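Encoded as structure tokens, the structure appears first; notes follow it.
Shown here: the complex without one of its protein chains, the others still in place.
Chain lettering (A and B) follows the sequence in which the chains are written, and residue indices restart at 1 in each chain.
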Amino acid sequence: MLEAVLSKLGLPGYEPEAARQKVYGVIGDFDTPEDLLRAIRTARAAGYTRMEAFSPFPIHGVDEALGAPRSPLGRIVIVFALIGLTAAVLLQWWTGAVDYKLIIAGKPLFALEPSVPIMFELAVLLSAFATVLGMFHLNRIPTYYHPFFNYSRHAGASNDRFLLAIEAQDPKFQADEVVRFLESCGSRHTEVVEA
Amino acid sequence: MNELIQLNLSSLTGRKYWRSLNQLADTPEFRQWVEREFPEGASELLDSGSRRTLLKLMAAGFGLAGLTACRRPVEKILPLSKGVEGYVHGRPLHYATAVETCGVATGLIVECNDGRPTKVEGNPRHPFSLGATNAFQQAMILDLYDPDRARQVQKQGVKSSWAAFEAWWLEQSAKLGDGAGLRILSPRSTSPTLESLKAEIAKKYPQSAWIEYEPVNFDRVLEGARLAFGQPLQPHYRFDKADVILALDCDFLGLDTLSAQPVRQFASRRRPEDGQELNRLYAVESNFTITGAMADHRLRARASDVAAFALALARQLNVTGAELNVVNQPADRERKFLAAVAKDLLAHRGRSLVVAGPRQPAEVHALVALINQALGNAGQTVSYTRPPYQPSDSLAAVQKLAEDLAAGRVSTLFVLGGNPVFNLPANADWAALFRKTTVVALAADENETWKAATWQLPEAHPFESWGDVRALDGTASIRQPQIQPLFGGRSALEIAALIAGRAERRGHDLVRSFWASQWGAEAEAKWKKALYDGVIEGTAFPPVDVKADAPRVFAAVQVALKPAPAGVEAVFYPSWHTFDGRFANNAWLHETPDPMTKLVWDNAALLSPATAKRLGVKDGDVLEISSGGRTARCPALVLPGHADDSVSLQLGFGRAACGRVGRGVGHRVESLRAASNFWFGPAEIRKTGATCRLVTTQEHHTLIEPITGLKRHNIVEEFTLGEYRERAGHGKHESHPPTDLFPEFDYSKGYQWGMAIDLSACIGCNACMVACTAENNIPVVGKDQVARGREMHWIRLDRYFSGEEDDPQAVMQPMACVQCEKAPCESVCPVAATAHSPEGINEMAYNRCVGTRYCLNNCPYKVRRFNFLNWNKDIPEIRKMVFNPDVTVRMRGVMEKCNYCVQRIEEKRSQAKAEGRRPIRDGEILTACQQACPADAIVFGNINDPESRVSKLKRQARDYSVLEELNTKPRTSYLARVRNPNPELV
Partner (left out) sequence: MADLAIDPRVELNPPLVTGGMTYSDVTDKISSIVEGKAPKQWYIAMAFAVPLALLLFACLGYLVATGIGVWGNNSPVGWGWDITNFVWWIGIGHAGTLISAILFLFRQKWRTSINRAAEAMTLFAVACAAIYPLFHTGRPWRAAYWLFPLPNEFLHMWQNFRSPLMWDVFAVSTYGTVSALFWYVGLIPDLATLRDRATTPIRKTIYGLLSLGWRGSATQWRHYELAYLLLAGLSTPLVLSVHSIVSFDFATSLLPGWHTTIFPPYFVAGAVFSGFAMVVTLMTLARWIYGLENLITMKHLENMCKVMLATGMIVGFAYGTEFFIAWYSANQYERFIFLNRAFGPYAWAYWSMIACNVIAPQFFWFKRFRTSIPAMFILSIFINIGMWFERFVIIATSLHRDFLPSSWGYFTPTWVDIGTYAGTFGLFLTLFLLFLRFLPSIAISEVKGVLHQQVSAGHAVHGGSH
């Protein structure tokens, strides 16, 4: 249990399985989004499958190039929206018409019309939480350790550089080959990254 | 030092004073002063923070509770038993008693909770109360617990004792001989026991003199009778028998009668449903009084011109047989009015009534007696009996006293109550005169008289002492105490007994032995019955059959009634706040607005709009009013409908030596009031340039909107009798409110409380407001907070003028929470702190309220009151004894409002349950406002019972709901005001 938590946090000594292998992969560094896209496409053509790109801003086409699936976030949110809606109705009906009945302005103990605002607000509230927490979950954040950070120029990815990693798990992975391959694609600085 | 206190305290009025009491009490000077002027312990008493006080007063409270109980065997006072056998803790006991003001006595019933008198009600058995009270009687209870009452026997300000005083009196009385140097000055008293003591004193000291003086008195009425009949007689009117009433400068519904009887009688003839003919009231007056507001026709006339009017009327009716020469020619409007009135009176011979106010000279009263006789009203609508007290010309008497004092002919002057130094005619400097002799002053508070006295004796409150009174018709009542004197005060009766050298000194023994002497054999039984009933049977005077001597009146009138000089004149009236100054320290009355001006915490010089314009005076401009070298300063207030060239001044303000509430409140006008212009007289008015902030609870708003000039309907409905008959023909008009969006809540079962308020009967006398204040622990907020619109009254009296500004009509509308079935306040409260009871009451859960004030905003009637500050902070412990234990004292930050006296409903409910689960009878539950109402204008009950009085009223054709179109479905509905105008005058 504790193990799991610590490894999730990625504290030294508790790195997850993947990280325990000595090599994470090879990372190359490109000037422009266009160069990056080109490199990805060539790599796919060369048969590499386990790749990850890093960029300071989202780049149109990267997902297609990497052949990544659509994000499931939307479905999660819908569920929570409905939960919020129902909760609101139950709350207002149970408190007003069941648990503590009061004659207020001679109005019905429960009616849908005055309940709408709170139904809406609760639905939105829960959806928003679902969106953010769902995104965190899918992105596995917070995670404070990742082999990517072992790359000497990883900071470029949050500034003006566009990086491509070919990971060790790739069946075709051969460190020196991959290095040569990326340089051939125009990588300015290629490194084998320790896990 | 004294300046300093003056300074501190003068800045303190009402609310402000309560709040800064603590910080005040903490200044060393104040502590000193307190120690010097008050008995020890007083300082703690003022410092409400002190734990010691709390314990002490709790102890005191229980002690007192015990005392009433444990002294009952000794001095038997019997509860007006409501089936209570013995004493049940927490259940209030009700004792009959009686009080008198200016020689007018009323029977009361006082509610005592655990030995604490907490609420005053009228005594239904008493002919002049009929179960109702006026605002002053309701407020008396507060004076009982006034922390500023006189607490300590003093000799020239130095702490002394009753023993010391009695010792002094022993040797002093020895020196008095035939009593040539002995004078006794007292308020008007109707007490038979005191009368017997007076006789004894007169026997013991033949040369002494007993002077009775009241700043507001009815001497001129009795004097008028003497002129007409040769003997001073008390007129008794039957307003319920009169179809046509003419009131000559007579506020017989307001401050010119101090009992409920005339109001009840008058109101009984304003209900068109009752089958009897609606009466018609004509009023001729200078000030716009509530009687004028009830009048069907009103003629504005200076007080001094009323005589001319009476004369003209007498001439028109040819009452003297001889030709009266009318003093000054009336204007057209007056002539028209006069003609119409005369015709109407003649048309109702024997069923009409002419009354004149106590301000009018004796000749006018004589003339009125003659007119009533000529109209055949004598014996019908007016009868005469001997007055309940020995009549005397008090003005002449006090003049004489002044001379004696000046000449040093007085060695000992007893002042048995009242505050003569403050309110004796300004012909003499009384304070100075008092210093020339030994003055023994019995005073309720440390007033001007107390300050000027040698011996200063605390007077017991009427609820603390034994006594007896006679009502106007002679009906006698025993005044039994409700509580042991809180500050060891004694009553005038007891002092008189001391002077007379009686062996028995205690009020109880005095009263008891007097009546024993009257009753002889079955004294014991009669005594018990008298205490129980609050009236003594068979003590009413028989009416005397007298005939007015026309020639004598004629002669007198010809001599006396001179043409009234032109120009401005000043008229003195008692005030709705302090009456004649005796209630100057009563915060409840100060905060209850004047019915016409809606002024609070002040008096003002009332002017007509025209006169104000002519003098270039605005509201709040301080005027200097001078007459015969005497002057008074008073801020002006313009009152629509006031007579031109006349300024109305209210007595009893600007008390220099007074408790913290009343000190420096208002302006003293007594300085202008001499024997010559005791009631009214010519005066000059000058603007001083100074201004004074006057605070009213309501502007002179009419029902006509500004800007649009449209009249607002569905607020006050008024009909003439004609219009009403037409409407009644069609039956109750059913307006068609918008259909509801959702099903009605089912209110068809059980008790469903509702109220009907009759605007035809309501005279706007404030009794309901003060009664509500007393019943529901309503806090006082003070002038400053009222100015900010934060008064707390649960029921208020809305006064609307209609017609032109110079001569408008006015209508009063009591407005409390109307308990809407579809209450707009309820749906907006986020915490459901205000919700409906199944019996249809809109209830407030104070301790659930968070104070968003949303309900206040959404209340179309604006009857909700918010505790903007902690109004109950720093209330002296003794003052807390007046609280009604059945009603929560609200904390800061919560909303409150009328709830139909739900505590009274619950009381009766449990009583009914205890009595074998019987249903609550109609009329068994009286709300505080209903019980106090002298006009019987407020009716409360179960609207599910078709036979209940309220249901019947709600079926009347003139029943309507205020702002009906909002579809709030109020439980309180109103009966439209019906006027009965004379066709010849419209």
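One rule holds for everything that comes next: a residue touches a chain if its C-beta (ideal position, glycine included) is under 8 Å from a C-beta of that chain, and two chains touch if they have at least 3 such contacts.
Remember, predicted model here, so these are calculated numbers, not experimental data.
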Of A:Val23, A:Leu73 or A:Val192, the residue in touch with the unshown chain: A:Leu73
Options A:Ala39, A:Ile104 or A:Ile166, residue touching the unrepresented chain: A:Ile104
Touching the absent chain when the full complex is considered, from B:Val894, B:Ala928, B:Leu953 or B:Leu975: B:Val894
Residue among B:Leu317, B:Leu703 or B:Leu985 touching the omitted chain: B:Leu703
Missing-chain contacts mapped onto chain A: 31-34, 52-63, 66, 68, 70-71, 73-74, 77, 91-92, 95-96, 99-100, 102, 104-105, 107, 114-115, 117-118, 120-122, 124-125, 127-129, 131-132, 134-136, 138-139, 141-146, 148-149, 154-161, 188
Touch list for chain B against the chain that is not drawn: 698-699, 701-703, 705-708, 710, 712, 715, 785, 788-790, 796, 798-800, 813, 815, 824, 826-832, 845, 847-854, 856-858, 860-862, 864-870, 892-895, 962-963, 966
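By our rule, only the chains that are shown with their structure count from here on.
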Whole-Å gap separating chain A and chain B, where each centre is the average of the chain's CA atoms: 82
Residues of chain A defined as touching chain B within the complex: 102-108, 111
List of chain B residues in touch with chain A within their complex: 742-745, 821-824, 826-827, 829, 832, 835-838, 969
